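Handing you a structure now.
Only a single protein chain was left out; the remaining protein chains are all shown in position.
Chain nomenclature is as follows: A, B, C, D, E, F, G, H, I, J and K, assigned in order of appearance, with residue numbering initiated at 1 for each chain independently.
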């Protein structure tokens, strides 16, 4: 079976679109998932989508993605800035990872400037809101196509 | 139904009163819970009380408290100093949070001086042992009463 | 004579309630003093209350409190962050000190994160506005009662 | 006339595709320009494309873009890490800027971790090679369309 | 009565002109005061002039200036670099403050580079010797005139 | 019943021997477990062996080990560098802990130089690959024997 | 010919008065130039006035000013914080330089606190808006007069 | 009249010998003063001795010592570590100052390692208890004798 | 001849077992040497054992070990934290080095946290007292055996 | 045609020999150029010599040198300490670069201690005045000769 | 035999009085030794006096002093700032050590501000030139007398 795209979301992203919709917009994480699924279906690429508040569960999922995913889109939330364990898991699973952020962490508090995930991510897309996910998905689909055309 | 007070306790606080009672006192977390429950009952305010060693579970509980709690008393233990995810969850749930500590972290090792939780907590009570919880509870009860008298 | 509770207030706290009442509230330091006095009178505990903009005067008062106070409530204002002399005076007088702040300094500018006073204070109450004083007073009254019941 | 998309490239990017093609790929900056032009032509959006090694010229161009550009794609190269003047120019021109990098600077030397440009950029795309530009262009085209549909 | 200009001088400025006149010049603080008074008299603006070595007295004077001064010229001397209490007092009194220095602190030892006062001062004049005061006075007089012409 | 040796393994150690065997060797964590079990069986000392990616679960297990383990061998993986909660749990359980690492963290990236676990561990063995575990086990067995011979 | 006053302006100052006039005021750099020219004409002192976004051009101009200027007013904009080359040029030309800023950089972001230019400037005027230039001009005119009266 | 030796003591030194005599010894500051007076009387050198908790008063006294003292012995207590104003006053008065400490600040908390006073003191004696004063006095008497023998 | 194991001990380790035996134990460095010799003799591996307080002599010995030692056990004492020269010598001699410490330096003062030696050591054993040496010796013997069995 | 030696000089070096000749010597940059030309002519190696105050122009010239120079002598002046763009250009052009300084930057202010250029330069010659250039030229000529004798 | 006073001098102190006598004075280390010997002879206390440029030799001598010295006067020179090994040796030998410096290191370069020796020295005398030794000797003689009068 064709390997799919895994989208993993970290802490508090479940509140997206629910909390203060007048500020953060009304797009929920469910709706982002729907948009990505629709796009993947057109390409015949399976999509797996998770949200968890647990650092350990993100690592469990990355390990699982090791065999099953062609590309991982990871929005690590605040764990980007504190989790060396997440960084090591990304290095270990040897699947290309794209770090995704709704806002641009570098434009916020100083403690959000450094990302352990960015150190090992293949690419980064940040600051475009829900569009960040769709841009990252395009990159992932492009990589899968390239790989299938030239499997070396 | 009236919204209640949620008391969330972080890592290793379950060992309170059990470990080295000659030093840390014989008051267990269960007994603190009983004191707080007795006080809340008198006011007719529901009390929810949890302890967990998992950062992710603290975030799950904060999310749950979002709809159900009027005030959260949070003793984050060591996660105060390392968890930006916890900080973000507090910001997201928009319920006033009081940070509670048995001892005074600023009087201990340098790595306990900074608290990510304190940056977003409405108030802080630290250093009074079990009394820290009771003082924080009084503040919480006061806020609830004020809110009910002047719901704007 | 029974030893009392000394409440010492540092720089610019005299402007409380006068300056920008629409923002900081209309409770003046005089009114806080009145609230605390009324509460102490009920318990028969003497209350001494001072405000000064002078670091040296705070130290003079702490020295004086050495013989006369059972507990000191200290709102050091900005001296919390810069005065090692104040820290040493607290250590020297051997009276338990509770650090009180109207707002939560850890939620403000980085230079307010560290408190030399907190390093030697027995307990800290911060962020509850005028209520911070009343909570600290309850703790102080509790300690006095405990001490009188068990003078060892 | 419709406002266009300006693509500004900083120091040494002119060597792209020429230098060590076996490592950095054979796509030259000219070819990236061609790809972007082709895409913009289809949408009827004007494209302006520059490369310069001069910090001052980047600022001159940003000033010029102030009236003429709907969105700026900026690959500041190493100036990202050292130029506060560039940062201020971006803030001054009030045109949304997308920071673009071929590689992921956060995965390189520590002195590349901080970007003054990222502090004021609306979005960031990094690490996808030439694809970084195409993803950023999609975002820019999306914003232009949104703006035209809802000019408020 | 018209509000005046208060000129407050911090530690060791009383030695000006007395100590090593061959180096620091023979202009004493008294003479600076006379120059400023003469200029203010011509404009009919009252001048109040103080020097003190006490941080607390500077704060007392700022509090007093709150009602009586239109503008404060403050030469905080070394307290510029260490006094958060002074900074807070300036913020509290809501009178525009101009920080004045005889020499240019940024051209001296590293510990003189940061000024807590500068963070809240409206303007800074430094490095012109006695002329620093006269330039600051011109600015203050200009502000008073503007305010009187357009009291909003 | 005789207290045993608990071996606790942190994040991504489950991938040992599976991932890139040509580089990291073909010894899996299962095989290390088998080696240690065989050695313990010879000594009649019970062995408990866990791996988890969850910081909270490591703390849960340490709490459980409090009553049941004579010595804990802990390979905290990346949590060594970020988890104050783990550090506090080790201090709380009062069982001697040996920190074990396959590689030598001090010879790697700067962010791996500091270990919160090492601050409270009785001993450290690092850099010997699977042999690190066997050396630590010998130390643990030695301590148990000493303790049984001289229970004071 | 009498040596004149050179006024050199750094990056993005050309946008003054044009950009967001409701915030920064409607005074343009051209108008500031006109004010200074009018004042200089009255004194018979030539005025040279430049704005450039290029660090190198600022240095070229300083070199040129070496022979032709009696005093330089320099508003280095953001180059104040990053350009050691500018600092060295000021030291090299041996003409007294007054650093001028419209706003007060010390009251802004931390990366604006240090000025390489201030380390070698004779005086600093900051925070008075367009008035900063006029105050600096008065100081410059005063110096020229003093020099002409006492050419030693 | 012969210039004397001034001994200035900073915050909380008045508690010496009174507080915890079993630890800090029973020698009070009064007794140290008596020892020094007796020694000075033998040499016919006037002794002036002060203690104050006020930074400003220490500066006032240093200014007064400027004309009257041949040498100043200064035990600045905690102000050594925080007071740039004190440092500047020492520089200003041009009387040789010996910094005296009962204990050795470098052997205590990190924030006591740096002394602004030591930067401008001629000599330092620390760690010998009351003997520190007597050793410093001997040095001072030696300097006075040298000066009188060779007034150049 | 078979290459042996060299055990090199740094400053003040000669005082082991002599100084404060009630605290550090009565095992002297001589006795540790005897234990290691006895163990090596059984394996027929030569043992060379040195102690020196001189950084230069440690380097001389490492150079000598370059040809003669199969493995070096190095207890660098305090030179671990300060000697880049020692670090370079270890890199230069290309013999595997095991860093040995009686106590666990990471559990002590901050200045003992970083070890230049650890950066280039193959393995580290710390915190087991005299047992640290015996564990390191086992590792060394294991490596020698492996090497002899598989000399590639 | 034989590839030559390019000598590139950064900001304010044009003032060499003109400014304060009694201090910096009377050798002008022109004379250094003449000395180097004379030496190169004897060897039949073309010499290209530039001075510019513009960071961007230095990068332009390095790019041009990419095809035409065998070795580059670069005196980056103050850009050594601030320009990552210059560093990247050196890396990009793949021509060996020798960093040349008249004085020894490490013996001056702390902000001159670090050189981004030195990180990628093949060799460094500093502190010998005009002789620094001649020594660097000898090294360059030696490399060219070696390369021609052994073109691999 | 009565235990004596050991005076140990570190690197380059042998050049004292020889090098630049017009600046550092003409007192040589030999003459200081003679002064101390004369004073000790009067008290009947043996004096041992050494100078060495070798850190290791200073440690050897401290070890030797362990049995033979009542007090050590140590002028560690530059090793004060870099030698943790020296610090550990002082701790190990359990003889009271007085740190002596001719000049006041805190008044010099920042890298001389911290002394590892001061952290473990009983007392410090610095800044009095040769007199520093004589003052320290008086303290040492006083301690010996006290100890002999009250050997507990």
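Throughout what follows, a residue touches a chain if its C-beta (ideal position, glycine included) is under 8 Å from a C-beta of that chain, and two chains touch if they have at least 3 such contacts.
Predicted, not measured: the structure shown is a model, and the values here were computed from it.
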Where the missing chain makes contact, among the chains that are shown: I, J, K
Among K:39, K:81 or K:147, the residue in touch with the chain that has been omitted: K:81
Touch residues of subunit J, complete complex, unshown partner: 98, 104, 106-107, 113-115, 118-128, 131-132, 135, 138-139, 142
Interface with the unshown chain - residue positions in subunit I: 54-57, 59-60, 63, 66, 82-85, 87-89, 92-94, 116
Touching residues (missing chain, whole complex) on subunit K: 10-12, 14-15, 19-20, 52-57, 77-79, 81-82, 111-112
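Everything below uses one rule, namely that only the chains that are shown with their structure count from here on.
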If a chain touches subunit D and subunit J alike, it appears here: G
Inter-centroid spacing, subunit I versus subunit B (mean Cα positions, whole Å): 49
Distance from the mean Cα position of subunit K to that of subunit B, given in whole angstrom: 55
Separation of mean Cα positions, subunit B and subunit A [Å, integer]: 32
Subunit B: positions in contact with at least two other chains: 54-57, 82
Touching pairs among all chains present in the structure: A-B, A-D, A-F, B-C, B-F, C-E, C-H, D-G, D-J, E-G, E-H, F-I, G-J, H-K, I-K
